[in-house]
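Read the structure below first, then the notes.
As you look at this complex, bear in mind that one protein chain is not there, while each of the others sits in place.
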Amino acid sequence: MKYLSEYRDPKVARGLIAEIKRAATRRWVLMEVCGGQTHTIVKQGLDELLDDAVEMVHGPGCPVCVTPLEQIDKALALASRPDVIFTSFGDMLRVPGSDCDLLQVRARGGTVRIVYSPLDALELARKNPDNEVVFFAVGFETTAPANAMAVWRAKELGVKNFSVLVSHVTVPPAMVALLESPDNRVQGFLAAGHVCTIMGWTEYEPIAAKYKVPIVVTGFEPLDILEGMLLAVRQLEEGRHEVENQYVRSVRRDGNQPAQDLVSRVFELVDRNWRGIGPIPRSGLGVRAEFADFDAERRFALEGIHTAEPEICRAGDVLRGVLKPFDCPAFGTMCTPEHPLGAPMVSSEGACAAYYNYGRFRSAV
Amino acid sequence: MCLGIPGRIVEVHDTQGLPMGVVDFGGVRREVCLAYVADQIKPGDYAIVHVGFAISKVDEKEAKRTFEVLREMSQLDELEWMQDLTP
Partner (left out) sequence: MTTTCPIPIATAERVQLGHGSGGKMSAALVRERFLPLFRNDILGQLGDAAIVDVAGQSLAISTDTFVVQPLEFPGGNIGSLAVHGTVNDLAMMGAQPCWLSAGFVLEEGLSFDVLDRVVQSMADAAREARVLLVAGDTKVVERGKADGIFINTTGVGLRPADFSPAPARAQPGDAVIVSGPIGRHGIAIMTAREGLAFEAEVTSDSAALTPLVNALRERVGDAVHTLRDPTRGGVASTLNEIAAAAGIGIVLEEHLLPIPGPVAAACEMLGFDPLYVANEGLLVAFVPDAQADDAVHALRSHPLGRAATRIGRCVREHPGMVVLSTGIGGTRVVDMLPGDQLPRIC
C-alpha cells in the first residue's frame, strides 16, 4: 500500500536501529504517547531491539483505556434500554465497566452495533426513526472532528433521534500531569502523529520549553517510530529540547483548521476523570449547550449509576509509564485478555494487551 | 490512538451539501467524508483517513524526501559495516 508499506522496509529499519545505537551515549527514557505507536513498537519488537539505547515507557494514548469508568457505566445503562440502539467503535465493546461490558449487555438483550464511522451511526438513526440511536463518541483530538461532524449534521438535517455520549480527552494536559508527577522518569516524547495532524504542534512548544523535554511528532509505521526515536535521542545527546516534526507527510504546524473550527463550535473544554490516572482539569471535551438535544447525558436521565472503584489492578501505574505490564503482579495471571482487570489489557492498543499478546515469548525463552 | 491510513481519492461528490468522496486503499474502497480537506484535495491525491474522514492530504513531496533520506542513511550504514569487515 502506497505511503504505508515503504515505511515498513526492513533494511531501512535495521539501518535506523544501528544509527540510534550509535547516537546514544547512554540509555535514554522515551515515552510514545499513542496506543497505535505502542502497538507498532511491541509488534515489531523495537523496544527489545533497542534496549541498550532507549527505554520505552508506554503512555496513556489509548482513549479506550483512559475512558472514565463513569462514562462506560453510562454507556452500559444506555445500551440496556429497550428503545436504544447503542453504536460504538469496535474496541470499546470489551472494556469493563463497574459490572459488565457492552458485549455482555448485548448478550442480555441490549442492541449494540459496531460502526466504523460516526456518520454511519447517524445514518442508522435516519433509517430507524422509531428508535433512539446513541453513539459512543470516544477518542482523542483525532476523532473529535469526526464526532463533531456527526452532531453538526444531525442538527443540520433535523434528525430527532440521534445523540452522542461523549468521552473525549486531549493529550497536552495529560502530558503535563505526567511531567508534574514526582516519579516521572520520561526524558523525551514521541507525540501522536494523528492527534497533531488535527491540532498541529503549537501546544507542545510551551511544554518542551518549560519542562525541557524534546517532543518529536511521530507517525505510526516502524520507520516513522524509529526516525522519531533517532531525532529524540539526538536532541537529548545535544542538550536540545524542541518540538520537531517527523511525520511531515501528514502534519503541519497549525494542523487542520476546518477540523479545529468545527470541534470548537460543537464541543467545549471540560474537566475529565482519566481512568487509572484521576481527574485532570480541562482535559476533555463536552457538548456545548446549543447542541444539548444531541448530548445523550442531557437527553436521557442517567441516575442511579453506581461507579465502583476498588483497587486491584495497576492500570494507573502502567498508563503513567511507572510500571511495565509484566511487573504488575496480576499480569498474565489474574489479568489476561479473557479476564481483563483493567482497560489496558482489554484494548488491543493497551500496553498490557500488547505485551501479553506480543511479549510473553521473551519471558518464556 | 488513531488508526489512520493513506488512501487515494478516486472521485469526489456532494451528499446534501457535505463533501464526500470514494477513497481507494490498495484495492479496498470506501466512502469518506472530505469536509476537512475539501479545499486541498482532488481525485488522484492521497489522504490520511481516520474513522471515515480524511484528516490530511498526504504531502507527496515530503513523503518521498523522508523516505529517500532514510534509505540513504541505511545504505550508508551497510557500506560502513562492510568496511569494518574488509581487512
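Should a chain be cited, it is by its letter among A and B, assigned in written order, with residues numbered from 1 in that chain.
To be clear about the criterion, contacts are C-beta pairs under 8 Å (C-beta built on N, C-alpha and C of every residue); 3 or more make two chains touch, one makes a residue touch a chain.
This structure is a prediction, so every number in the text was calculated from the model and none was measured.
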Contact partner of the left-out chain, one of B:E31, B:D45 or B:D59: B:E31
Candidates A:M31, A:L46, A:V169 or A:V263 - the one touching the absent chain: A:L46
Contact with the hidden chain (one of A:A24, A:M56, A:A75 or A:V115): A:V115
Missing-chain contacts mapped onto chain A: 1, 4, 8, 10, 13-14, 17, 35-36, 42-46, 48-49, 62-64, 69, 89-91, 93-94, 96-98, 100-101, 103-104, 106-108, 113-116, 120, 138-139, 143, 177, 181, 222, 275-278, 308-317, 320, 334-343, 347-349, 356-361, 364-365
Absent chain, residues of chain B that touch it: 1-3, 5, 25-31, 50-51
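Convention: only the chains that are shown with their structure count from here on.
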Parts of chain B lying in touch with chain A, wherever the complex brings them together: 1-6, 8, 16-18, 25-26, 30, 33, 35-38, 46, 48, 50-53, 55-56, 58-60, 62-63, 65-67, 70-71, 73-78, 81
Touching residues (chain side chain A, partner chain B) in the complex: 1-4, 6-7, 9, 11-16, 18-19, 34-36, 61-63, 89, 116-120, 139-140, 142-143, 145-146, 149, 153, 156-157, 192-195, 197-198, 220, 223, 227, 248-252, 256, 258-259, 262, 349
